[in-house]
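Left out: one protein chain. Kept in place: all the others.
Entry: chain A
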Amino acid sequence: MSAPRRERRKADPELSDPERLYVITGDNDGERAALDLVTMVVSQADPSPTVQPEQAAILRLCRAPLSVAEISAYLSLPFSVVTSLLTELLATELIESRAPIVRAALPDRSLLEAVMHGLQKL
């Protein structure tokens, strides 16, 4: 094959580059809850008239479980804005969240088997 060949990378130059770009997300400097794109969110209450419209919309959407990514998509709001709204709702216990199952150092074989079983039904 005459195509170019990939060369193994040595180290990430960005990690030692003092002029690397700083990346800032969102416009809220406050504390955020640790929310993943696939943290599942469920409402614990119906919206009261005092809740702001975006948060009321979240409470209505999350009567059934929904991931943070889906909330962001349905509301057409950036991820960081949604996490900021969810942080307030979590603090006031209007929603509950369930963190995703993440890859561990040693893969969880029973989890992988459950995923394979589900995929085979497709």
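Note that contacts are C-beta pairs under 8 Å (C-beta built on N, C-alpha and C of every residue); 3 or more make two chains touch, one makes a residue touch a chain; residues count from 1.
Simple rule for what comes next: contacts and distances are computed from a predicted model.
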**OP:** Write down which listed name, "ATP/GTP-binding protein", "Spermidine/putrescine transport system permease protein PotB", "Polysulfide reductase NrfD" or "L-serine deaminase", is the UniProt protein name of the chain that is not shown.
**Re:** "ATP/GTP-binding protein"
**OP:** In the full complex, which bits of chain A touch the chain not displayed? Write them out.
**Re:** 1, 3-9, 12, 18-19, 21-26, 36-40, 42, 53-54, 56-57, 60-61, 64-67, 69-70, 72-81, 98, 100-103, 106-109, 111-120, 122
